[in-house]
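Working notes for the structure below.
The block that comes next holds chain A.
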Amino acid sequence: MSGGDRTQPGPGGGAGPGHAAPAAPAGDAPPAIELRHINKHFGPVHANRDISLSVARGTIHGIIGENGAGKSTLMSILYGFYQADSGEIRVNGQPTPILTPSDAIRAGIGMVHQHFMLVYPFTVLENVVLGTESRPLLRETLAGARAELERLEREYGLEVDPDAVVENLPVGAQQRVEILKALYRGADILILDEPTGVLTPQEADDLFRILAALRDQGKTVILITHKLREIMAITDNVSVMRQGQMVAHRKTSETSRDELAELMVGRKVLLRVEKGEAQLGPVILDVEGLDVVDHLGVRRVKDVSFQVRAGEIVGIAGVSGNGQSELLAALAGMTRPAKGHIRIRGTDVAGHHVDARTMRALKVAHVPEDRQREGLVTSFAANECAILGYHRAPRYNRGLFLDRGRILGATRQLMQDYDVRPPNPFLPAANFSGGNQQKIVVAREITSDPDLLLVGQPTRGVDIGAIEFIHRRLIAMRDAGKAILLVSVELDEIMSLSDRILVMFDGHIVGEVPQDRRDERTIGLMMAGVPLETAEAQAHAAAGAH
Partner candidate 1 sequence: MATAEPVRAPAWVRVGLVPLVNLLLAFIVTGLVVLAVGENPFEVLRLLVRGAFGYPEAIGYTLYYTTNFIFTGLAVAVAIHAGLFNIGGEGQAYIGGLGVGLVCLYLDFLPFIVVLPLAIIAAALFGAAWAFIPALLQAKRGSHIVITTIMFNFIAAALMVFLLGKVLIKPGQMSPESRQFADHLFLPKIHEVLEPVGISIGRSPLNLSFIWALVCCVLVYLFIWRTRWGYEFRTVGQNERAAVYGGISPSRVTIWAMVISGALAGFMGINEIMGVNHRLLLNFTAGYGFVGIAVALMGRNHPVGIVLAALLFGALTQGVAEVPFDIPAIDREMQQVIQGLIILFAGALEYMVRPHVERAYVALFRPRRQPVAAE
Partner candidate 2 sequence: MRRVLLAAVAVSGLSAAAQAQDDFLPAVVFDMGGKFDRSFNEGIYNGVEQFREETGIEYREFEVTNESQREQALRRMARDGADIVIAVGFAQAPALEVVAQEFPDTRFTIIDMVVDLPNVQSVVFQEHEGSFLVGVLAAMASQTGAVGFVGGMDIPLISKFACGYHQGAAYVNPDIGYFENMTGTTPAAWNDPAKGAELAQSQFDRGADVVYAAAGATGLGVLQAAADAGKLAIGVDSNQNYLHPGTVLTSMLKRVDVAAYNAFRSAMDGTWEPGVQVLGLAEDGVGWALDENNESLITDEMKAAVEEARQKIIAGEIEVHDYTVDNSCPL
């Protein structure tokens, strides 16, 4: 651990420019953050190569790049999780060594992580003061903090009930708690790492409003993302990273999605998928009156009925948490439906003792929503992950033992076909980037040659190059006459891939979006539970009003 003997030039509290960098020339304030020639190695991997970056005070600065481009590493260096091998960090013009997160906090830097660092059974207030308890009695600390918290909430429009228990809050509110935590600790510069990955479109919009308010109050925001939409919507400036290097700095107003995408990937990218007419075959999946009750006894899927035919992609749109996950789990055999029918090519499996193994035997493959928690075992080598769910198949076994030769051969083939990088079947899954992890999962499931493919959030946390690749594979499967059920909270994805779109809200299927009336507004309203006819009317009215 580091000692506390260094001088601390950065601003300590939430106070404004008063004491910061008095030596700076008047009128031309130094940048809030300046990184100079940062280098960072992990073993042989040069994760950050001679990175320089300047973030102007009072702006929202986007850093965009594919997964594995080095964005998170760079921000981890700025926040003191890692130390750079070489290079310099300046905060408000002052060289500031940041060796630990507490150094960063003292320098006025706050970070909101992709995965929240919250104590879920605690209240909002308790979470906010956590680690800053200054008085021996918690009550006194809390009383002082409450006033400060209320001031922050008012000032930045961050509405959260201080006494709500965090685990009962929606994800968007939990994220606001993280922001409040950082502000409470006096952050002047706020780093957000992939903040919208867990949010619904509406929640994301709320977040952007908050970020704008923060900027207007003089705070500096660094937004790390791989989503072009967010960069265009909210940032003032954007820096693009690729393969450990900073490849471009742009003013957001002077660039375009296409240019950024090209900079990120290093080549021209097709943002839209091209696909032909669906060639419909027989009904593969027939769901009728399905109810799913979760382990707490809450009814999560309510009387759902639909069909998926061979040769089509059926998309299920909906705000996260409206029963899609439970529906998918039930269809995959991971949970048992409370009632209703699931027929695979006419065979009713509901009501029997069904697990994921039986469903695979029925040629149902499944790309789960959460690859890290379900689709892979992150500590396993890639070749072991490549057989998960198929480890009993004769092709991977020889007598009592697993057939290592064939497993490795199959993994190498799969890595080659799906361009998994690095193509090393012995590397633990955790060491692959999100996109490459997802490619392993998708490849495993598609190469099992299923009749029905269940796909949940296939491109969550996946970089653009991989998204394009995975989308093309799904289309190819559909064109080969397979049935695909796609669940995604990314409306873009649903709209570009699906032949038919169903919208789920509160466990029900609200309706099917007609082929000719697919617009974001209509679907968005249906996702909020508005029936099709009303949604159409409202969408038209809104369009007319503009």
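With respect to how the candidates were assembled, all candidates are chains of the complex that A comes from, given by their letters.
The criterion applied here is as follows: a residue touches a chain if its C-beta (ideal position, glycine included) is under 8 Å from a C-beta of that chain, and two chains touch if they have at least 3 such contacts; residues count from 1.
If you're wondering where the values come from, they're calculated on a predicted model, not measured in any experiment.
Peer 1: Since the rest of 1 or 2 are in the complex but keep clear of chain A, which one touches it?
Peer 2: None of the others touch chain A; the one that does is 1.
Peer 1: In the complex of these two chains, what residues of chain A are touching candidate 1?
Peer 2: 39, 41-47, 49, 67-68, 70, 72-73, 81-82, 85, 243-244, 332-334, 355-360, 366, 368, 370, 373-380, 384, 387-389, 391-392, 396-397, 400-402, 404, 421-422, 430-431, 433
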